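Removed: one protein chain of the complex. Kept in place: all other protein chains.
Note that the chains are named A and B in the order they appear, and that numbering of residues resets to 1 at the start of each chain.
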Amino acid sequence: MAAPFSTTVADVIAAIGGECRGDAALPLVEIAPIETAGVQAISFVANLRYQSKLDDSAAGCVIVSEALAAKAQQRGTCIVTPDPYAYFARLTQWWKRSAQSLDPQQGVPTGSRIHPTAVIDSDAWVAEDATVGPFTWVGPGAVVSSQVVLRGHVCVEAGAHVGAHTIIHSHVTVGNDCVVGQRCIVHAGVVIGADGFGFAPHEGTWLKIEQLGTVRIGDDVEIGANTCIDRGALGDTVISDGVKLDNLIQVGHNVYIGPHSAMAGCVGIAGSARIGARCTVGGGAVVLGHLSLADDVHISAATVVTRSINKPGHYTGVFPIDENAQWEKNAVALKQLGKLRERLRRLESDNKASDA
Amino acid sequence: MAAPFSTTVADVIAAIGGECRGDAALPLVEIAPIETAGVQAISFVANLRYQSKLDDSAAGCVIVSEALAAKAQQRGTCIVTPDPYAYFARLTQWWKRSAQSLDPQQGVPTGSRIHPTAVIDSDAWVAEDATVGPFTWVGPGAVVSSQVVLRGHVCVEAGAHVGAHTIIHSHVTVGNDCVVGQRCIVHAGVVIGADGFGFAPHEGTWLKIEQLGTVRIGDDVEIGANTCIDRGALGDTVISDGVKLDNLIQVGHNVYIGPHSAMAGCVGIAGSARIGARCTVGGGAVVLGHLSLADDVHISAATVVTRSINKPGHYTGVFPIDENAQWEKNAVALKQLGKLRERLRRLESDNKASDA
Partner (left out) sequence: MAAPFSTTVADVIAAIGGECRGDAALPLVEIAPIETAGVQAISFVANLRYQSKLDDSAAGCVIVSEALAAKAQQRGTCIVTPDPYAYFARLTQWWKRSAQSLDPQQGVPTGSRIHPTAVIDSDAWVAEDATVGPFTWVGPGAVVSSQVVLRGHVCVEAGAHVGAHTIIHSHVTVGNDCVVGQRCIVHAGVVIGADGFGFAPHEGTWLKIEQLGTVRIGDDVEIGANTCIDRGALGDTVISDGVKLDNLIQVGHNVYIGPHSAMAGCVGIAGSARIGARCTVGGGAVVLGHLSLADDVHISAATVVTRSINKPGHYTGVFPIDENAQWEKNAVALKQLGKLRERLRRLESDNKASDA
């Protein structure tokens, strides 16, 4: 952050809670990883496995659970809290807000809440306390709710609805009649509500199936840069409350993603797939169309889901990486694997026959 | 759709054809999937495999072929047509047009066809009946043909050409001298004509190879959101008539895609690959550079095409998904597959020797 911001352990505790053991007056100028933190930095150890890092760290203050408190105190000041990782998350939130309050440039353009270059249709409704950035367009019938921030070059098309406290970054398109919930964060370049990919084959060409549905996004959803969420063909594409999507993800038409599921970058979810609640999907994984994943299913990175998964668990399908020469040998053998199995069967039956 | 629109079976038939069996006066307020359609909805069954869904459906009217007509009539009104799926596609098109005619907000900003914030270079040519949205820029020497719609924040760079009746959505870039044909649909965030990825290695660094070609896109092409089509290095990248590309696809420089081929989301086509006519490529698949695919080749999702394919057919290469623990065992064995094959060979020759 450009703005210099400094605080103390006492201020952190006043804002977020936790118990101080050591010097509450200790000055803090940054949050840093345990390996690189200096004497004016606050850090954390969330996992008992990493407790040895405590000894080597120069961090001024460390956030730990009770189990590591004694060890942490030996080396200096600590904050004790039941869930150090959640505490760390809250600390980053408080830190960003505090730093920004010193530096209003960090947010959207200063001055009027509606940038003079923004175009708001006379039939749109924009809350008095919403912020609309340069070159942003709000179409007829669109609703921009209280405390919303639309940054630069945003398109909120006709009839779209943006819920309260949501932040929409640069170059985002919210398509006609699509709905984004409250407290969402939509990163730059996201496209919500482009047409789903629907065509009927007809005499060697494709007839377009118009996509008549919309996209409905719940509350507390975060959507990464340049991710695309297509509108439904009939009915809507639905992203439930609390879903977190990383960058460059493709969500096809009529997909349903259950509450609090999270997906890493470059994932593709094909049309009409149904993802349960609290699922995670690793980067670059693909879920084919019309499949369903139960709640609490975890898909490894780059895995291709080719069948529905009805049982919670951890699923994987990735070709193991190897030195190229070694891979070539194994790949050749793999292409004959069905035949190898046959040969094995024959040997087994030969051996049985000779035993007899 | 925000606009309420209602019609009757008779009106649908007047517009699209087909034969009514049952109540032509039946009111219709939506198109819906067969499973969820209600008494005022029109639906379809295109595949005989799904005929059992007819019995359970509450749909007011169902589009079917003659083979299912009797079964469909038993339960209510139906429209009989040789190709129900193509009929459904046409129905969605007619429905959208009809609904929009009731609600002009659904389209581009109302008022003048050229939004007052648009910037059209004095050396550009824009047809009198073209529509240019807010914050759109048309560069010198560019041509925007009759009935074209450019929505908001579009860049049509110098010398680019957009054919008649084409719709270009928000935040699209049509690069210098690139050509988009007639009746195309280009979704939000598409980049046409960025530089191809070309560098000559030189003393541990990379020398840029300027990309001197353009992109030529035929008629009736649809391009999904945030897809990228690079300009050629020498010569052009070519997308033929009727091609359909989904979202987040990468098309490298000097690629040729033949007529009416279709590709699902997240596909990558490396430079100078040549894809035949009527091919399909599943989501997340990769085609390496300089390869060629014959006409009518179908590549499964997430498959990597590492060699040219000269014969029409269906090709696949995907690691099967499994429970993670099971996958780990198989992956370990796979890394020794070449050796396993050797051991099998040895056993076979031992057995032959002992037989002798």
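Throughout what follows, a contact is a pair of C-beta atoms (placed from the backbone, for glycine too) under 8 Å apart; a residue touches a chain by one contact, two chains touch by 3 or more.
Since this is a predicted model, take the numbers as computed values, not measurements.
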item: Among A:Gly22, A:Pro201, A:Gly283 or A:Pro312, residue touching the chain not depicted; value: A:Gly283
item: Touch with the omitted chain, as defined above, among B:Thr173, B:Thr237 or B:Thr280; value: B:Thr173
item: On subunit B, residues whose C-beta touches the chain left out of the figure; value: 117, 119, 121, 123, 135, 137, 139-141, 153, 155, 157-159, 171, 173, 175-177, 189, 191, 194-195, 197, 199-202, 204-212, 226, 228, 230, 233-235, 248, 250, 252, 266, 268, 270, 284, 286, 288, 299-300, 303-307, 313-320, 322, 326, 329-330, 332-334, 336-337, 340, 343-344, 347, 350-351
item: Interface with the undisplayed chain - residues on subunit A; value: 1-2, 30-33, 36, 83, 85-86, 88-90, 92-93, 95-96, 105-107, 109-110, 115, 117, 133-135, 151-153, 169-171, 185, 187-189, 220, 222, 224-226, 242, 244, 246-248, 260, 262, 264-266, 278, 283-284, 301-302, 318-324, 327-328, 331-332, 334-338, 340-341, 344, 347-348, 351
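Note that in this section only the chains that are shown with their structure count from here on.
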item: Length of the line joining the C-alpha centres of subunit A and subunit B, rounded to whole Å; value: 26
